[in-house]
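Left out: one protein chain. Kept in place: all the others.
Here the chain labels run A and B in written order, and each chain numbers its own residues starting at 1.
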Amino acid sequence: MSDTYVLVHGAWHTGAELEPAADFIRKAGHTVHCPTLKGNRPGDDRGAIGLADAVQSLCDFVTDNDLHAIRLAGHSWGGMVISGAAEVLAERIARLIYVNAFVPDPGESLTDLVPPIYVGLFDSLAQANGDAVMLPFPIWREAFINDADLALATSAYAKLNLQPYKTFTDKSTISKPMAAFEIGKSYVNATSDTALPHSLPWHPRLSEKLGLFRYVQCEGSHEVWFTNPEAIAQALVIAGRD
Amino acid sequence: MSDTYVLVHGAWHTGAELEPAADFIRKAGHTVHCPTLKGNRPGDDRGAIGLADAVQSLCDFVTDNDLHAIRLAGHSWGGMVISGAAEVLAERIARLIYVNAFVPDPGESLTDLVPPIYVGLFDSLAQANGDAVMLPFPIWREAFINDADLALATSAYAKLNLQPYKTFTDKSTISKPMAAFEIGKSYVNATSDTALPHSLPWHPRLSEKLGLFRYVQCEGSHEVWFTNPEAIAQALVIAGRD
Partner (left out) sequence: MSDTYVLVHGAWHTGAELEPAADFIRKAGHTVHCPTLKGNRPGDDRGAIGLADAVQSLCDFVTDNDLHAIRLAGHSWGGMVISGAAEVLAERIARLIYVNAFVPDPGESLTDLVPPIYVGLFDSLAQANGDAVMLPFPIWREAFINDADLALATSAYAKLNLQPYKTFTDKSTISKPMAAFEIGKSYVNATSDTALPHSLPWHPRLSEKLGLFRYVQCEGSHEVWFTNPEAIAQALVIAGRD
């Protein structure tokens, strides 16, 4: 059975960083797309682009390529984007896959779902830098890519790009809770992921907002895409199959 | 050291589904029995049989076969049954092993220990079907056997049998909390088991009702008996040894 995957990157990333994992999924016989969303492309106006622009760019990618029966996976902030796209693209989606990803309720923003200490940090970074934010390296190294050595942590950090802060503060325009969407849903949890503190965790706090869903876990950090792309690819295939 | 195991199946199952795991335990040098309890046998009156009948059938099995120093393991609903049997069979039991299993307090039923949404579902299914219930396939596939592919999920589902609902709603008649039973106790936790939501989890919510107990975990879903019988067998041997 050959399935079609669309992998949606998280904040500060582009689709390119997901390609090593995508290659492992392709080796299992599937088709995989890793688009880079509006807001994370070279030359994008990072002070103006918001969540709706990112969602629209994903919808455009799917319809422009006329994709059907897709396994639509979103990592981290990408969960905000695939949730928004689910309403528009419902008939083209076989399954939504959240990968340590945010699951909004109607009217919730990413900043509603993270610890206040992160919101304060991002607010001040955005103010100082034209409404675009970069994750500070110490947080990246300790809390996001804790399973890498310093060389990998450093080279991976060099690939990140500035995130438009409006994509974090804009509220989701979904019309109903994700549990009410009649689409297959999976949640993939990398169990050493401390990008959100385990006292305010990805799973089950956010995953259970999906209603009935399939849980798949793998070992790794938030950035397992860099540290163990084969492990996250295997988890995605288990999460994405019928 | 050769030990004697009795593996007690969960709701909707028979002993036959535990045989692949039992075979791995036998290869490690032990004797293993997988009885099918009253209520899950062909021809049983599923509208009338209750928890006490299931407990009695387990006690009969153990005494009829004159088993001693047994490692008595119960899976899921089977935890209700081995708890009831512990009082009657205490001198024949070396250790109780709960495998993602319910641990009742005196007077608690299984329906007291699951999310209200499940109780509502089971109530309506029982009303419509002569007080016997079947687990709906979508819940089975996503929340019980999340680590299987669709073919295995389907073939395993075909082996299930109707569960007498009285075995879920009858209250445990144990005379004291399980923590007060002076028997060795272990709790085996398959860490991807979402048959109970992780916000209302098997462990530590139910396991810690045992008082002092030995914790053993393995990777797998609630139905790891089908998806990885060797892993659950290894966990059972670690849980069951002195």
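Following the convention adopted for this analysis, a contact is a pair of C-beta atoms (placed from the backbone, for glycine too) under 8 Å apart; a residue touches a chain by one contact, two chains touch by 3 or more.
As the structure is a prediction and not an experimental result, all values here were calculated from the model.
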Counting contacts across the full complex, list the positions on chain A that touch the omitted chain. 138-139, 141-143, 146-147, 149-150, 191-192, 194, 197-199
List the chain B residues touching the unshown chain? 184, 203-205, 207-208, 212-217, 238, 241-242
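One rule holds in what follows: only the chains that are shown with their structure count from here on.
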When the CA atoms of chain A are placed over those of chain B, what is the turn angle between 0 and 180 degrees, to the nearest 5? 120
Chain A and chain B: spacing of chain centres that average the CA atoms, whole Å: 37
